[in-house]
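Yeah, one chain of the complex is gone here, protein chain that is, but the others are all in their spots.
In this document, chain identifiers A, B and C correspond to the written order of the chains, with residue numbering beginning at 1 in each.
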Amino acid sequence: MNLIPLNHILIFSLALFGIGIYGILTRRNIIGILISIELVLNAANINLIAFSKTTSLSPETGLVFVLFVIAIAAITVAVGLAIVLALYRSRKTIFADEVHLLKW
Amino acid sequence: MDQLFVNLKAWFLNLLGLFLPDWLVMLASIVVSGVVILCLGPFIMMYLTLLERKVIGRIQNRYGPNRVGPWGLLQPVADGIKMFTKEDIIPAYGDKLIHLLAPIVIVVPALMVFLVVPFGRNMTAVDLSIGALYFLAISSITTFPIFMGSWASRNKYSMLAGMRTAAQMVSYEIPMTLAIVPVIMMSQSLSTGAIVAAQNGLKWFVFTPWGLVGFLIFFFCAIVECNRPPFDLPEAESELIAGFHTEYSGMKFAFFYMAEYMNAFTLAAIAVTLFLGGWQGPLFPSWLWFFGKTFALIFMMIWFRGTFPRFRVDQLMGFAWKFLLPMTLVNILVTGFWHFNPGAVGWGVSGAVLVGFFFAITALNRPFVPEKRIYELAE
Amino acid sequence: MDLLQLAIKTGIYTLMAGTLVFALGVVMLKNLFHAALSLAAVLIGTAILYLVFHAEFMAAAQILLYVGAVITVIIFAIMLTEHIAERSIIQRNKQSLPALLGVLALLVLIGKVLLKTPWPVNPSTLDARVSVSDLGVALMGAYVFPFEVISILLVGALIGAVVIARKDSRP
Partner (left out) sequence: MVTADWIYLVPLFPLMAFVVNLLWGARFLKNKAAWVSIAASVAACAVALPICVKVFGGARFSNEFVWLTIGSGTLRFGYLVDPLSASLLSMVTIVGTLIQIYAAGYMAGDPRFSRFFAYVSLFMFAMLTLTIANNFILFFMAWEIMGLCSYLLIGFYFEKTSAAKAGFKAFLTTRVGDVGFLIGMLTLFATLGTLDFSEINSLLTGTSQARLGINTGLLAMSALCIFCGTIGKSAQFPLHVWLPDAMEGPTPVSALIHAATMVAAGVFLIARSFVIFMAVPGTMPVVTTIGCVTAFMAAFIALTQTDIKRILAYSTISQLGYMVTALGMQGLGAGTFHLITHAFFKALLFLAAGSVIHGTHVQDIRQMGGLFKKMPHTALTFIIASLALAGVPPLSGFWSKDEILLTAFASGHSLVFWTLLLTAFMTAFYMFRLVFMTFFGKARDPKVHAHESPALMTLPLWALAVGAILLGIPGSPMTHHWFQRFLAHAIHHPEYHPSTFVMTCSVVAAISGIALAGIIYLKNIHWAEAIAKTFRPLYQLSFNKFYFDEIYSRYIIRPFNAVGAIFFKFDASIIDGAVNGAGTGSLWIGAVKNWIDQHIVDGLVNFMGTFTRLLNSIVKRLQTGFVQNYLLIAFLSFLVFIIWELKLI
């Protein structure tokens, strides 16, 4: 760990986070959005582990949190994709900008 | 004899150490073990194919391949040469990149698993502290190439087969993982070496009730993981031609073929380490015990291939979710019980619980009666 | 010895760079399947990064859970819906410019914050190795409540997902 200064890791995760956000905002395909969400969560995980390794008092807290984050990610993907399937079956499209029933 | 190979490697390293800086020597040891695995893998795969064809032949009351070399020993070499020389077709509308990438991605994990397999006393390549988990993680990656293969070839049959294989492998991964849990509970550690050490002196886990059940479940899951019959539905010839690797020919197909057999070998090896005491054995050198047990299991697999008819898809899935999964959960329960009072009492109670639960689940799983179709006549 | 370290360091940086490239791939790639695979690559990259942090269990868990389960489900979803999306359809909607600007601004801002704040590096934890058993104890000890909640959440979510995605059996 002492090989790499903490800041670099943070920058790296920040970059990942930014790319993820950009992906969420621009991807037309809903599954694309879901993937980008995974990316964002992953960036968070990196930070968690980096901090648990360097600063936190009890090192295992970060790790436990990473486990929980992974569980949450799994849940989001499962529910998200169920919705995508239902959407696809009913509206024959999975493009976010085509699903605009609530448009004024 | 036992430490033959270990001493051989130590000797070689000292030889190198004479004229190389020590970090280079470390590197060399890594390289050596790497090379050994890389050679061992394909070699085993080749002779597994031969063994399988010989045994299936014997089962079908015929000789296996015996034309090429004495008793057909060179047959794998011939196959290899055939694979090399065959024309390599790439589907036109397929996804070229993914198409080429698929065989690589399937072989690499197969080889990576060898890392944690303890061939003999202190003959494991890298004794990771999370050996078992590593094995599980790597085996879970094998679903990817199947997707890539079936998707890249852009034809309906491979797509369908890909979906089925993936579903099948994902469903059986869970019982396999849970089957390992009792072993880890009892051996207090994830690393394969520790697990084998926990089984020394004929205290193989298989001789415990939960061990037996765990072994059987793990063995079934292993067979399914590497798509061997009777669970080889996806690339069943009669239905889906060659399943997800229909479009592959030549060397790419060889990779798929090799990955399949290497998976078979590693799964058998892991089964042995977890349940059959790995290289523990009274008389013979540790690695001999290990290879003996592993080939015994492989023989079992080939035997299965020759005897059992193929499973239907829904039976396959139902078997995993509705039977294996509950059994593993109960098994974990029983090991908890066993941990506190092993021996005769343990056998009695856990045996009763397991058998009782077995019949309970089979009773629960009423045979699937397809929904009665209501044909509305066109008005 | 520093040579080895140097090698490792360069290895790590290239790993990070590669992960970033794959991350961009996830966002930029037109073909969704490629995006999913590049996501798998990113996840594997981060798993390796965890190894650097000596969090082997995390790496293995990440690969097993994330790559094995999550990505598989995503690819299932893509397979089920992909055939309608021809390659030609543009995959990015029109608000990419403002989003880009926003993200860049975010990066700049938080970057500044990160660089400016002096993170208190606790030397004792640097070389502490968290073994799997410590994790197990923590999970079952201090964090048993979140653990139970997560399990309930998982069950609920999965059942919900099944209900939503189930083909409507009602006529």
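The rule we apply is simple: contacts are C-beta pairs under 8 Å (C-beta built on N, C-alpha and C of every residue); 3 or more make two chains touch, one makes a residue touch a chain.
Just so we're clear, the structure is a prediction, and the values are computed from it rather than from any experiment.
Quick check: which displayed chains does the absent chain contact?
So, spelled out: the chain left out of view touches A, C.
Just name the one of A:L25, A:L41 or A:V84 that touches the chain not displayed here.
A:L25
Check the options C:V21, C:L51, C:A105 or C:V162 and report the residue that touches the missing chain.
Touching the chain that is not displayed is residue C:A105.
List the residues of chain A that touch the chain left out of this view.
Within chain A, the residues that touch the unshown chain are 21, 24-26, 33, 96-97, 99-104.
Just checking the interface: what residues of chain C touch the absent partner chain?
93, 95, 98-99, 102, 105-106, 109-110, 112-113
Definition applied: only the chains that are shown with their structure count from here on.
Report the inter-chain centroid distance for chain A and chain B in whole angstrom, where each centroid is the mean of the CA atoms.
The computed centroid separation for chain A versus chain B comes out at 33 Å.
Could you put a whole-Å number on the gap between the CA centroids of chain B and chain C?
About 28 Å separates the centre of chain B from that of chain C.
So which stretches of chain C touch two or more other chains?
Residue numbers touching two or more other chains: 57, 61, 69, 76.
Considering the complex alone, what residue numbers of chain C touch chain A?
Listed in rising order, the residues of chain C that touch chain A are 5, 8-9, 12-13, 16, 19-20, 23-24, 26-27, 32, 35-36, 39, 42-43, 46, 49-50, 52-55, 57-58, 61-62, 65-66, 69-70, 73-74, 76-78, 80-81, 84-85, 89-93, 95-96, 99-100, 102-104, 106-107, 110-111, 114-115, 119-122, 125-128, 130, 134-135, 138-139, 142-143, 146, 150, 153-154, 157-158, 160-165, 167.
Within their complex, state which residues of chain B touch chain C.
The contact residues of chain B facing chain C are 23, 95, 97-98, 128-130, 133-134, 136-138, 140-141, 143-144, 147-148, 151, 159, 162-163, 166, 170, 173, 177, 188, 190.
Could you please specify the touching residues of chain C with respect to chain B in the complex?
Of all residues in chain C, those touching chain B are 1, 3-4, 31, 33-34, 37, 40, 56-57, 59-61, 63-64, 67-69, 71-72, 75-76, 79, 131-133.
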